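Before I ask anything, here is the structure I am working with.
This part shows chain A:
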Amino acid sequence: MALKGISFDVRKGEILGIAGVSGNGQKELEDVICGVRIPRNGKFFLEGKDITGKSPKEIIKMGVGRIPEDRMEDGLILDIPVLENLVIEYYDKVPYSKGALIDYSKIEEVAKKLVKEYNIKISSVYDITRTLSGGNLQKVILARVLSQQPKMIIASQPTRGLDIGATEYMHEKLLHAKTKGSAVMLISEDLNEIIHLSDRILVMYEGGIMGIIDRECEQVDIETIGLMMAGSLKREVKGGSN
Partner candidate 1 sequence: MGLISVKLEKRNTPPVWFQIFAPFIAILISLAISSIFLLILKKNPFTAFYYMFVGAVGSKFALLEMLVKASPLILTGIAVAFAFTAKYWNIGAEGQLYAGALAATWFGLMKLPFSPVVYVLVIIVAGIVAGAIWSFIPGYLKAKLKVDDVVTTLLMNYVMIYIVSALLNGPWRDPVTMYPSSPSIAPNAYFPKLIPQSRLHLGIIISLLAVAFMWFIIKKTKLGFEIRATGASSRASNFLGINTVKSIIIVSIISGGIAGLAGVGEVAGVQYHLIQTISPGYGYSGIVIAMLGRLNPIGILLAAIYFAMVITGANVMSYNLHIPIYISDVIQGITLIVMLMMLLLFEYRIKIGRGK
Partner candidate 2 sequence: MSSFLTLPFWIGFLAATVRVATPLILATLGETFSERSGVLNLGIEGIMMFGAFAGFITVYLTKNLWLGVTLASLSGLLFGLFMAFLTVTLGLNQHVSGLGITIFATGLTYYFYRAIIGSPTVPPTITPFTAISIPLLSKIPIIGPVLFNQTIITYFALIAVPISGYLLFKTNFGLSIRSVGENPEAADAVGVNVYKIRYISLMIAGALMGLSGAFFTLAEFNMFLYDIVGGRGWVSIALVIFANWVPAKVFWGALLFGGIDAIGLRLQGTSISVPFQVYLMLPYVLTILVLIISARRASAPSALLKPYRRE
């Protein structure tokens, strides 16, 4: 699926929901923002800085927190201990590393704090990540991302396959991140989730935008969103990109 003529912005302190039937370009959008796919044309700006086509490392450094759709394949390395997964996006920075050396006592300390704070159920931070349940795996990613107070968060299908408790936890944390000033982009197939959390809702269809609904200006109408998701209703989209 190719992305065509997409242009939108995510603002500080809001959740922008991206709705759409799976396979309409959401994954591609996620990949571009996460830095694992380089768009042929088009730009991606963060606070006015062009970060199109940067490597994942640079994008992480710019303050983008990524909760990927494929948490088992992309978001975590399953065969290493939990504590390493908790810091993997910034293990090379002080205080976790100094020069070429890595400081596991510091990492363990932080990891224990995160495990407690995010209520991750494990017997030891040295547990192999693979042994965790789905909900706890997602919490590891969440802890890693939120502990950095990212400027922007992209969460793709963050609650897919999770039980009710873990889902509610995720929702709570995303709302909390928003109030702390992060710009949150929520890609989800679950329309209820989108409506429940989003300040604005963007509907994607065949790689393009069918319209953006700003909940401050209008009532959310499931029927309208449904029509847009099916590609039978298209609205003018104004605004630049962020």
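As a convention for this text, contacts are C-beta pairs under 8 Å (C-beta built on N, C-alpha and C of every residue); 3 or more make two chains touch, one makes a residue touch a chain; residues count from 1.
With respect to how the candidates were assembled, all candidates are chains of the complex that A comes from, given by their letters.
No experiment lies behind these values; they were computed from the predicted model shown.
**Student:** Which one touches chain A in this complex, out of 1 or 2?
**Tutor:** Considering all copies, chain A is touched by candidate 1.
**Student:** For a test of understanding, state which residues of chain A touch candidate 1 in their complex under the given definition.
**Tutor:** The touching residues are 34, 36, 55-57, 60, 66, 68, 73-80, 84, 88-89, 91-92, 97, 100-102, 127-128, 131.
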